[in-house]
Every structure is written in structure tokens, then in C-alpha cells.
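All protein chains but one are shown at their positions in the complex.
The letters A and B name the chains in turn, as written, and every chain counts its residues from 1.
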Amino acid sequence: MTSQYLTETRVSQPPTLAKRSGESTTVPENVLDIAGLTVDIATPRGTLHVVRDVSLHVKRGETLCIVGESGCGKSMTSLAIMGLLPKSAKRSSARFEFLGEELSQASKSHVNDLRGNKMAMIFQEPMTALNPAYTIGEQLTEHYRHHLKASESDARARAVSLLEKVGIASAAQRLGQYPHQLSGGLRQRVMIAMSLMCDPELLIADEPSTALDVTIQAQILRLLADLQKELGIAMVLITHDLGVVARIADRVAVMYAGQIVEQGSAAEIFSTPQHPYTRGLISCIPIPGRTIPGGKLGTIPGVVPSLLGDMTGCAFRDRCASALTACPGSIPVHQTSQGHQWRCVLEPTEVAAT
Amino acid sequence: MIAYLVKRLGLAVLVALTVSVIAYLLLYLSGDPALAIAGEGARQADIDLIRKTYGFDRPLIVQYGDWLLKLLRGDLGVSMYFKTDVAPLIFSKLSTTLLLALYALTVALVISVPLGVLAAIYKNSWIDRLCLAVAVVGQSMPNFFFALILIMLFSISWRLLPVSGSGTWQHFVMPAITLGYYAAPAFMRLIRAGMIEVLSADYIRTARAKGLPTHTVIFKHALRNAIVPVVALAAVQLGFLLGGSIVIETIFALDGLGYLAYQSITFKDYPVTQIIVLLLSVIYIFLTLASDIANAWLDPRIRVA
Partner (left out) sequence: MKNNKALYVGCGLLLIIFCMAIFAPWLSPHDPYFQDLTYRTVPPVWYEQGTWLHPLGTDQLGRDYLSRLFYGARISLLIGASVAVISGLIGCTMGMLAGYFGGRIDMIVSFFVTTRLSMPVILVALATVALVGSSMWVVIMVLGLLKWDRFAVVMRSATQQVRAMEYVAAAQSAGASTLRILLTEVLPNVLPHLIVIATLEAASAILLEAALSFLGLGVQPPLPSWGLMISEAKSYMFFSFWLIAIPGTALAVLIFAINLAGDGLHQWLTPQERG
């Protein structure tokens, strides 16, 4: 695997805005385009910096996987995008464009109109995501009727067609059933159908298969991939499982301690990961086709740093095998012409991950 | 659901029977029931007459059994003081008390639901503390004191409402407010606690993620689930309201069961008192049974088992 780094541009500046090299901002291509997203949460012990200067973009028909361990801020990022942060959280961004429209100063009612309508989200735990007091049909149709001012019968018809599309048999009967009458896998399919009701441009899925049986996991992921291909939706999939990423991602963003430490196409990330954390992650898990049978799996020693108070320099330096004296200082953002970015003081390397 | 119903019904009947025993034995608290009814300073001939009329000279079991059987047949005896049959006397007053209790329950809910929802949404803020303060004050004042203040304000100073009697709906306003305000805090706390728990549930996050308007999320999704224990409490409180209406009815001379109970005690018409005790208990038992059933029905997990 030859590297393409002959034409790299090394950008030595403090990590604020990530510039996209050469690309003119063709707005319609990017469904979501965020730069400098920061989320702070006020707690009695100080300010928690859960999301720090996150920049990402997703195109139509593209799957971006945000991957990282728990507590890295990936869920918070998705909640920030959807506008579902808790009251104690403060969000700020240099750029927050959705379908070409700048949303960082948008009114709550405008964001409400978009939510569930043009941008939808499904969550990790299907067993508790549905209101036990109402039927499936009611919960499928209520936001469709609200956002699109549709009639009851239109909404029900659409609900039935979507239930069938997600692979639920006897869809019409299901409308009258209650959540407790469905299994976890079925409920998650219902959640997927629910998210698609208003024909969204962006779908955010936060660990959609984690809480399900292993056999059902694969089904749900395949379902998501098929639906995306068919409907051309932009999808952001959040996971801690690199196996999922390998299966479904077009592009990958690796998050650590609130920051995106590396971002690029799936091929790039897996073949030539640049950030020590990414390398560590890849070496930790067996990936079919890459890991040498009989070889050793790596571990990343240490624990995630605290997100309280001032955070300068590289958050990974205490656990990094290649840490240098420059690491506590400001960290440059590297970028290639293909859009592969990472934050590190180290020189880019051509050594592939093991 | 059927099995559950049968079990609950059986328990209710058993409790009712036990209460009937206690109600009957109340008369013997003073030692000699005939003397209690006749009063101090009554002539021996009167006491003996009473003893014979009510059959107090028979064995206790026979007395109780006879009383119970008569009750079940609908024969509630005759009131010594009012000199009429007890049954029509009681049932004519019952509707007044039931009406008062329902009005009071409405007042309590009208006060407590908004306060409880507000307190839950703005948890731990000054709004929350204010709502709690209103609740605690409501429970701290003796209800008869509150009633007297209301009378001073609405009847005497502003001449808006009548002081006593039970002719029109205006007669029910102050009694209902007094009773309802006292019951409100319990509801408010329950709604607040229920809403706080429900608002942090995943399905609320789902509802918000669908872009539903805030009022829909709070009332359609959250309150619907938080209200379940309130239904149970409503039945219980209705029972308390029925029993606790004595003082209020007496102050306002509202011609209901509570006032009748007070009169029967004051005029030593204890057999009437017994029946009222039993009646109120049976109503309470029935109400809790109804609320248990309503609860089970409200939860689709039990209804569509």
C-alpha cells in the first residue's frame, strides 16, 4: 500500500478551523457541515469540556462513522447536532450548516421544525425508546402529522409502507400493537422506520445495534446500509466497535477526549492510520482480513483524562507510546489532499497499522 | 386481568366485613351501649327500654349477626334523634357529601397538576421551591382555620358567598376550596416526583428527537405516564375527603354525611354513627378497588397481557 503523502500539505497552526484544501464549498453536496463545535457542561465541580473543536461533514449518500471509547464525546456531538443537549450544556460553533443553511443562531422553533423532519436520530436502547402508553401506530405517525400537516390516513399508509421496508411483517396489525408486545430487534426496526417517516436528509444513529443480540446486530446494520443506498440519506453512525466501522463506513472520525483526533476515508484510516490512538485502536481488535492469525492483540494502557478545567496540548499524551516534549503544547493539524486529517506532533508515517 | 379482579374483590369483601365488626363493637367502648345511647342521668326504665329495643341483652355474636343481616337486606334501622328511617336519611345526605368530595378533588387537581408539572420541569430552581412552599403551607394550616378565614373574606367582608347551608352551588365553593387545598400538596408532590422520573426516560428523548412541540412532549408523553400513580392517590384521597369532611361540613352547616355523623355523635344517636362509619369505609374500599382496576387498565402492559 503506497501512501499518497507526496502531495501532503502540513498545516502548522493551532487546531481551530480545519481547512478543506482546494475544494470550493459546493454547498448542496454536504448535508451537514460543522466546524469548531464546542460543548461545555457546567457542573458543581467545574466546566466539563465534553466536545472540543469538532469539525466534520457528511455528504448525501455517505456514511460517516464516529468511533471512540465511552466518554469521548461522540454521543454529545450527535446530541449537539440535533439540538437535544441538556439544559446545563452550552454549545458554540464557528460554522453549523445543514443543507446549506447556517443554524448556529437559529431559533428553537426552527430547529424543532427540522428535528424529526429533515434530520432524524435513533438511539442505542430500543427497549426503552418507545412510550409504553401509546400504540406503535400513534408513535409512528404523530410527528409526520405534525411536521407535514398530513392526514391520519396518509400517515398510517406511509407508516405501513415504511414498516414493510424495514422488514416487519404484517405491518398493518403492528400499528395497533403496543411496544411491550415487540422484541428488541423489532423495536429497533420500528425506530428506524419512525426516523424515516418524514424523509430526512440526515440520519444519526447512536450505537443502533449495540444493545441487541449479535445475530440481530448484523441485520440492523445491513438494513441501515441498504436503506441509505436506496434513499440516498447522509448517515452519521456512532459506535465504539471498529468491526462495525469496517463494515459500513465510507468515512471515519476517531474521537478522543472530546476531540476528533483523526478523520478520513475508511480505507485511509484502516490502511494508514496516523494518530497513535487510532493505531492503538486498530491493533486492539481483530479485523477480518487484516489481523494476522496467531499474532498478539494490542492494548492501550492508561485511562481517559478528565474533561474538567483547562485542557491544553494533546489529550492522549499520557497514554501515547510515542509522546514527545512538544505534546503538551499546541498540536498541529495535518491534512492530505484527499481530506485525511489528524492532530499530532509526529511526522506522517507510511508504516501501515498492524 | 380477570384473575387479578377476582383476587382484589375477595380481599375487598374481607376488609369490609372486618370493618363492620369494628363498627359494631364501637358501641361497646363505653361499656354499656344502652347507657351510652340513653345518656347520663337517664331513667333506668328508659335504659332498659333501649336495651330491649336494640337487643343489647343478647349474646354479642347474635347481635352482630342480626345487625349485619339486616344491613345486607337494606334495613338500616330507625334514627332515635331524627325519628325517621336511617336509610333514606343517610342516602339523602350522601349525595351532598359525594358532590363536595368531587368538587374538592377537582380543586385539588386544578391546583396541583400545574404546580407539579412546573416544579418538575424547573426542578431545583426557585420555581420549584415556590411550588413546594405553596404545597407545604397548604398542609400546615388547620383546615377549619382556613375555612374561618375564607368565611371572613368571602362572606363577611366581600359578601360574595353564603356562610352556611347547602342549597346552591355557591354553598359548595368555600367548602370545596378548603378541602381541596388540603389535599393538593400530596398530589403535587406525587406529580412532581412522577414527572421528574418520566422526563428523564428514553422515550421522552425520542419524542423530542422527533421535533414534537414542547407542550406535546410534556402533556401527551410525559404526564400520561406520570399520572398513573395519581389515579391511585385520587381514589385514596377521595376516601379521605369523604371521611374528613366532618369538620368542614359542620362549620359550613353543609347538609351532608359528615354533618349527619357529627349530629349523631352529639345527640348520642350512635346506631346511626355506626352505619355511617361502615358506609364510609365501604365507599373507600370500593374506591381503592376501582382505582386498582383503573391502574391496571391504564397500563397496557397489564391490560393487554
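The working rule: contacts are C-beta pairs under 8 Å (C-beta built on N, C-alpha and C of every residue); 3 or more make two chains touch, one makes a residue touch a chain.
Everything numeric in this text was worked out from a predicted model, so none of it was measured.
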Displayed chains contacting the withheld chain:
B
Kindly state which of the options B:4, B:91, B:145 or B:297 is in contact with the chain not pictured.
B:145
In the complete assembly, which of B:162, B:175 or B:244 touches the absent chain?
B:244
Of the residues B:3, B:29 or B:45, I need the one that contacts the missing chain.
B:29
Which positions on chain B touch the chain that was left off?
11, 14-16, 18-19, 22, 26-27, 29-30, 36, 124, 132, 136-137, 139-145, 148-149, 152, 156, 236, 239-240, 242-244, 246-247, 250, 258, 261-262, 265-266, 268, 270, 273, 276-277, 280-281, 284-285, 288
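By our rule, only the chains that are shown with their structure count from here on.
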Between chain A and chain B, the Cα-mean centres are separated in Å by 55
Counting only contacts in the complex, chain B reaches chain A at residues 201-203, 205-213, 216, 221, 224-225, 298-301, 304
Residue ranges of chain A touching chain B (in the complex, touch as defined):
82, 84, 112-117, 120-121, 123, 125, 128-134, 142-143, 146-147, 178, 180-181, 191, 194
